[in-house]
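A quick write-up on the structure given underneath.
Every protein chain of the complex appears in place save one, which is left out.
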Amino acid sequence: MNDAAMIEASPLLALEGVGVTRTADGASLVEDVAFTLGAGESFGIVGESGSGKSTTVRAIIGLLPEGLHASGRVHFSGENIAGMEEARLARLRGAGIGMVFQDPLSALNPVMLVGRQIAEALRWHGKLDPAARRRRTIEVMRLVGLPEPERLAASYPHELSGGQRQRVALAIALACSPRLLLADEPTTALDVTIQDQILRLLDELRRSLGMALVLVTHDLGVIAQICERVAVMYAGRIVEEAPVARLFSAPAHPYTRMLLDSIPQGPRALHPLAPIPGRPPDPALRPPGCGFAPRCPRASGACTERSPPWRALGTGGGFACLHPVIAEAVAHV
Amino acid sequence: MTRYILRRLLMLVPVAIGITMVVFLLVRLIPGDPARTLLGIHATPELVAAMRAHLGLDRPLWAQYLIFVRHLAAGDFGHSYYYGEAISRLVLTHLGPTLVLIAYSVVLTLAIALPAGLLAAARRDQAADHLVRIGAVVGVGLPSYWIGFMLILLLAVTIPIFPVAGYGTGLPSHLFDLFLPALTIAINLAPLVLRALRASLMEALASGYIDTARAKGLPRRVVLLGHALPNAIVPAVTVLGLNIGYLVGSTVIVETVFAVPGLGQLMINSIGTRDYPVIQAVTLVLGVLVVLVNLATDLMQLLLDPRVRREVA
Amino acid sequence: MSESVLEIDGVSKHFAVRRTPLAVLAGRPQRRVQAVAGVEFSIGPRECFGLVGESGCGKSTLARLALGLLKPDAGSIRFRGRDIGALSGNSLDALRRGVQMVFQDPYASLNPRMTVGSAIAEPLAWHRVVPPADVKAETRRLLSEVGLGPETAGRYPRELSGGQRQRVGIARSLAVRPALLVADEAVSALDVSVRAQVLNLLADLGERRGLSMLFISHDLGVIAYLCARVGVMYLGHLVECGPVAEVFRAPAHPYTRALIGAIPKPDPAAPHPARPLEGEPPSAAAVPEGCPFRTRCPSARPICTTPPPRIAFGAGHWAACHFASEIRNQGAN
Partner (left out) sequence: MSAATAAEAGRETAARRKLPRNLVLGASLLTAWVALAALGPLLVGNPSTMDLLHSLRPPSLAFPFGTDNLGRGIFTRVVWGAHIDLEIGLFTVLPAFLIGSTLGLLAGYFGGLIETVVMRLVDIAVAFPFLVIVIAIVAVLGPGLTNMYIAVAMVGWVSYARIIRAETLLAKRLEYAEAARLLGLPDRRVLLRHLLPNVIPQAVIYASSDVILGIFLGSSLGFLGLGAQPPSPEWGLIIADGYSFVDRAPWISAFPGLAIVLLAISFSLFGDGLADFLRPETRR
């Protein structure tokens, strides 16, 4: 990636050396994460549980669970927001950066009317009077495709269906027209047909509102459907970043390759799966060097000595591996 | 809503029957012949027989129970042997102080538990939290008669602000005189409510909707008071409701310690004088009181949880 | 074809909705939910039959019916030709041992206070599957059959990873030497790489032991990988059934078509239907008359308020839709 060019274009979001550690035992859950995101772009982060993908997006707006500590720099619109004091960060949340979460039922306050939960964000970001807030609430509910917004606004979350709840969560995030939306597994708790609706909605909204999207998921299919660029995380690190087409057609990192080979593509007789042996390491007991080395058939002695350096590719993105899958990938360095 | 309350009252009927049966059977536990026990060992057989007839002891048990219930329904608890007046009047005159004491204790309990619970949850694992939690452990670990003793020692004897005992006349005077008794109960009860509130606040603060609220950019104070507290208050009220029996039980001791002329004191005095019908009546009234206060907490939960409110409406 | 191992014949099951005490007090009427309605299919020896559907479609109820944990309101369930519903006591227990379950949540299905070894040894010893002296050896053999080392026997479930727990659950089910495994969302809780391992394990076990399998999942991909035939459920009804390849190549029910179209494919170039399936499934307490899918069906016409006929296409492929032939001729999306 051409760093100079990116900085000149002043990306909307840029992470540099972001790490997250657990205060209790010093285990590092996320290490040295860096990526940039232009206005209106859609960026996916994919990984298995424990890879640190959710922790990374939460670190962006300082919503880490108790007992976790973030380091590194997060530039949003050119300003470093990492370590910013809570009150200033709060002003940015919702207004500049919105976020939606995995479980739409628990993400909504069960004892507060849906309409009020949407309007609340408007109130604390302050510009509108009550009548205007109400208008905007209905407007944003329409935007996310909620039928009969006036009636639904006077409902409690438990009175809505799963898909409607996730639309409400989306409406809350979008109420103040943020320029960046962080979505943490937004469709994992939903049925396939509802997932399809929400993914299409996210994609449409991003295009029509010119809003950038960071989407975290464990599902490579979801990435393929709505992301332009994607980062693959394993054991707390980004192991590969690529334009979405390249990731699926010519992955460079052995983990990416093997992850793709773990997805059923048809009957076993025709497309047998070659599972990755073993399981991801415990964050507290991560081996030195490349985190994937113990499970990697291409690993050499050098892999276990130090973390492999990041190698950028001319086609965009890059990878961290001493023995990449594709020789051509290296040729581009 | 009215329909709900009516149905809820209807559900109390089996409990009411149970309570009256227990109270009725209570005096049957007296070893030996109740009539003789009541009259003493020097009574003549004729007198005992007359007493048995008077008490209805010569009839079958179920018939005695029906008579007992019929009298109750008419507000007739019988006569006190010791005070020589209608028990219903005795109970009425002693009910007031007990009710004031219970209400006062609940108010003080909430006045301690709410701010302390919020403080502990907001400053989790910090000094304030530890202090509150230690206070709570010590608070429940103090027997009420001993709290009473220490309060008297400190605030009535050493620094004579409050009276050692009494009830006064007129509400302001009641509230002043009952401050130490009510505080005694609150010191025992507040830790239970406080623990429940802290735990449910912690749980609420770890929920998804708190993430959403923070992601909206709400200030911490609004997240805590506007989102966590409304969800956490219901379990705390439940705990208060579960401990109403404990609260009412404590009044018996506290009234004895501070010489409050309430039902508890009446009961203890009547034990000394073997005034069984009075003991029976007070047990019944306190039982009914607990049932009614529980009903009130149920309705309170209803008002606090909009989901339930809507379900019922 | 030899005699079926499991025959589900016109099975229906209703549940009385449990009202909260509050609802009882408020005088709400008793509602009945139709969980399974007139379902029929059969599973042959060594066959793996897949059942797919979204949450609330009745697939888990069907699993419990097949296991004899629930009794059907109508229809019959035959295991090796004997009606499970007509048996009780010891003979039911003996029969039921022939059908074992692989649970979705391997953690909840293992007693937290029993070691892995004793959990597997218990049924072995109780039913004298092997002589008492051989219980230990057989336990180790079962562990190794599911790919776990003998040292696992001394562990407690909480000390294992999700994939390991699922293997333990499978080993315990195999202890009583069943002829049929019912797997209800058995791989849904697992990460992609671990899921592939467990899928291969199930497939290998099926082949090696000659097991039949009822494999229930919301994920068409894993069903296509593992199963020869598939049934599609919607709101308690089996709407389409047939060989997996046929159903995928030429789905004949609009719901199957929509379901296949809604799966995010791990290929950015994969074609995507122009429009998503609208709306969400109605409540199982208010199943539409006639075709259950008509309220969301893009091809619905007035005739759909009458019960749809079952249209067969040979090779055991059929669909319950008035326009099945038309839909089928449109091919896959």
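The chains carry the letters A, B and C, assigned in the order they are written, with residues numbered from 1 in each.
Here is the rule we use: contacts are C-beta pairs under 8 Å (C-beta built on N, C-alpha and C of every residue); 3 or more make two chains touch, one makes a residue touch a chain.
Predicted model only: the values in this text are computed from it and were never measured.
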Full-complex touch with the removed chain, picking from C:V176, C:A270 or C:A312, is C:V176
Across A:P11, A:G50 or A:P308, the one contacting the chain not displayed is A:G50
Where B:A204, B:L224, B:L286 or B:V308 are the choices, the one touching the absent chain is B:L286
Those residues of subunit B that touch the unshown chain are 14-15, 18-19, 21-22, 26-27, 29-31, 137-138, 140-146, 149-150, 152-153, 157, 164, 244-250, 252-253, 256-257, 267-268, 270-272, 276, 279-280, 282-283, 286-287, 290-291
Residues of subunit C touching the missing chain are 67, 69, 93-94, 96-97, 100-101, 103, 105, 107-114, 122-123, 126-127, 156, 158-159, 161, 169, 172-173, 175-176
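Here, only the chains that are shown with their structure count from here on.
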Greatest Cα-centre separation from subunit C belongs to chain B
Note: subunit C sits from subunit B at a C-alpha centroid distance in Å of 53
Chain centres from averaged Cα atoms put subunit A and subunit C apart, in whole Å, by 32
Where subunit A touches two or more other chains at once, the residues are none
Each of the following residues of subunit B touches two or more other chains, namely none
Subunit A partner, complex, touching residues on subunit C are 54-55, 161, 163, 191-197, 199-200, 203, 218, 220-222, 224-226, 244-245, 258-259, 261-270, 272, 276-278, 280
Interface with subunit B, subunit A side, in the complex: residues 61, 63, 65-66, 86-87, 90-95, 98-99, 101-103, 105-113, 117, 120-121, 124-125, 156, 158-159, 169, 172-173, 175-176
Seen from subunit A, its contact residues with subunit C in the complex are 48-49, 161-164, 191-197, 199-200, 218-225, 244-245, 248, 258-260, 262-268, 271-277, 279-280
